[in-house]
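Of the protein chains in this complex, one is absent; all others appear in place.
This part shows chain A:
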């Protein structure tokens, strides 16, 4: 454009406009042709569209010029509605959905809605299952303490809980992580696994042995659940030590699961079976009531009444009925759970210690959302076995929390 404007004959934009529109004006077109493009080849390559630009720009310029020179009133008439429009658009795009979500979460948790929809999930008598422990309480001697007054009393031993997300047989990464957090069992550290120690990765039995060696606590993940159920079935049918016939009676997935169930020895299986569906850590100073569950909890349902298969598998929840789903579309359970807890917290604001009334869930299972730390839910599955990270959450005395991660190899490629 600069070269174009430099031509004195083209300074008058009206002139150019006329000539481009009506070739048969006063002067023949050939008069405007010059050989300058040969000497400035680079800048002139882009010239051809300029006939178009010459056609539009002056009009736009003119409009802006006239607008600028117009009385203030005219400017405001255009500028203020534009600002208003952008503001509304922004509100509509960014704020409204959030408000709507908050409203629907509140509506979902309103006891009046329960009557409207005829009831909520969790009123049934929870099913009993063999070889499955619903709840265990963590030994209170392992739970972090309140910070000593004045920070001077060092005589009391420190306590740390180290909660680890889905390991999936990635023993090397687990060892690295323990090193990185300077795990010291003799110095008040206790390990808790949030489920899915096994399956998918390279060394499931090795991970179980490591957990046993450190007297770790654990919860039952969906992979432990499947594997243990299958192992019972193999024992019952007297086929634990037998090879499956390769006659197509089992799918590839079934073959993998059967091999995993057989790879666990009696002690490993028995240890995994002691992992409850819900580990009740108890009250941690500064954090309130803390529980560990593999996939999640349905808000408003007592721990004893939580449906075990749901706790090991859920991802989303239906706002009307509170019925959870293992996959598919819906509102993530953490959203409604956090809303529920924040309502409890605000109700108890008057009392001095409003934290102690609330519950925080530490969970795994949801590698798609990766690390997900919210006020009352702490999601620790960061997809280690898929080449993501292995996550540990460290809870210290006084409820101080830290996240430590190590990178993992992508074990999917190595199969």
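The working rule: a residue touches a chain if its C-beta (ideal position, glycine included) is under 8 Å from a C-beta of that chain, and two chains touch if they have at least 3 such contacts; residues count from 1.
Just so we're on the same page, contacts and distances are computed from a predicted model.
Set against the options "LicD/FKTN/FKRP nucleotidyltransferase domain-containing protein", "Glutamyl-tRNA(Gln) amidotransferase subunit B, mitochondrial", "RNA polymerase II subunit A C-terminal domain phosphatase SSU72" or "RBR-type E3 ubiquitin transferase", the UniProt name belonging to the omitted chain is "LicD/FKTN/FKRP nucleotidyltransferase domain-containing protein". Touching the chain that is not shown, out of A:91, A:107 or A:129: A:129 (per the contact rule at the top).
Summary of contacts with the chain left out: across A:101, A:209 or A:318, the touching residue is A:318.
Residue A:226 is the one among A:136, A:226 or A:374 that touches the chain missing from this view. Mapped onto chain A, the interface with the missing chain covers residues 117-121, 123-125, 127-131, 226, 229-230, 232-233, 251-254, 307, 309-310, 313, 318, 320-326.
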